[in-house]
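Here it is, the structure in full.
One protein chain omitted, others in place.
Now for subunit A:
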Amino acid sequence: MSTPTQTETTNTRGLGRLRDLWNDYLPYWMIAPMVLVMVSITFFPGAYDLYLSLIEEPTINVFAAEFVGLEHYETAFTRGGAVHSFVITVTVVVSALLLESVLGFLLAALVAGVDSGRMKSFYRILFILPMAVAPVSLATIGRLMLNTEVGIIPYVINTLTPFAAPAFLSDLPLLTVILLDTWNWTPFMFIIFYAGLSSVPDTLVEASRVDGAPLWRRYVHVIIPYMKPVVFVATLIRMIDLFRTFGVVYGLTSGGPGTATQLVSINIYEQMFINNSPGVAAAIAVVYLVFVIAIANIVIATVGFEGVWD
């Protein structure tokens, strides 16, 4: 039988152990709530998606599900149009990313070169505006502006040029989608690049100017290398975002004509909500997730992280 003093000592020792445990792993305890949140909002849906891709039909009773192995994956890649939609998606991502990066950088450089503070402010607001348009609104506006009968763009082309305006959405659907996305998201690249340009020390630019370097050399050898982390982060974020594009393209073309603009996201939507094939939709989503993670990692490994995180 323990005496009160012994009990007190034991309690004190127990509390001390707990305190040590708390102190020794303090950073981990602090991160734990966030880890829990991330697991619940990121990993659980991913795992559930994987589960859906392997069962016949969704059911609340997990144990009653009929597992069908890779059947949905086979369907996705044979008659589910998965390969085609991957090709379309990569085409859109690469083209739009290139256009948006180049245009965004050019606009940022031009605005950075403006002397008047008031004009700078005006241009900044002007160039950022397209990004504020919601995807559904953009698609609706796009459909109206490109309409061959009542659209302003075909009207301007027909009136001011010797060429007949094409039927954008049916004759040039992929190009139209890329250009509309470019119009919508170049402002994002502009903002980031403009911030990057503003962070380049004047002394470096001045030194290169004193050394007699022409403008293009100053950009190629001084400014752009200094901005590398900014360029890298902006491009990576935009690339991942482009892989998720859905609203604008669905509103504009519904993935057509035929499947000419059927991005993976649209294919997943159609499999799920039109074909009522949740298993096939989940299978494409799983492959797509792995694909995007792989691409992002390849880009990170190729370009490198120097100066980005450290």
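Convention: a residue touches a chain if its C-beta (ideal position, glycine included) is under 8 Å from a C-beta of that chain, and two chains touch if they have at least 3 such contacts; residues count from 1.
In this text, contacts and distances are computed from a predicted model.
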Looking at UniProt, which of "2-oxoglutarate ferredoxin oxidoreductase, beta subunit", "DNA primase large subunit PriL", "succinate dehydrogenase" or "ABC transporter substrate-binding protein" names the chain we cannot see?
"ABC transporter substrate-binding protein"
Return the single residue from A:L169, A:I223 or A:M239 that touches the missing chain.
A:L169
So which of A:E100, A:D181 or A:E270 would be touching the chain we can't see?
A:E270
Touching the missing chain, which residues of subunit A?
57-60, 79, 147-150, 154, 165-171, 253-260, 270, 273-277
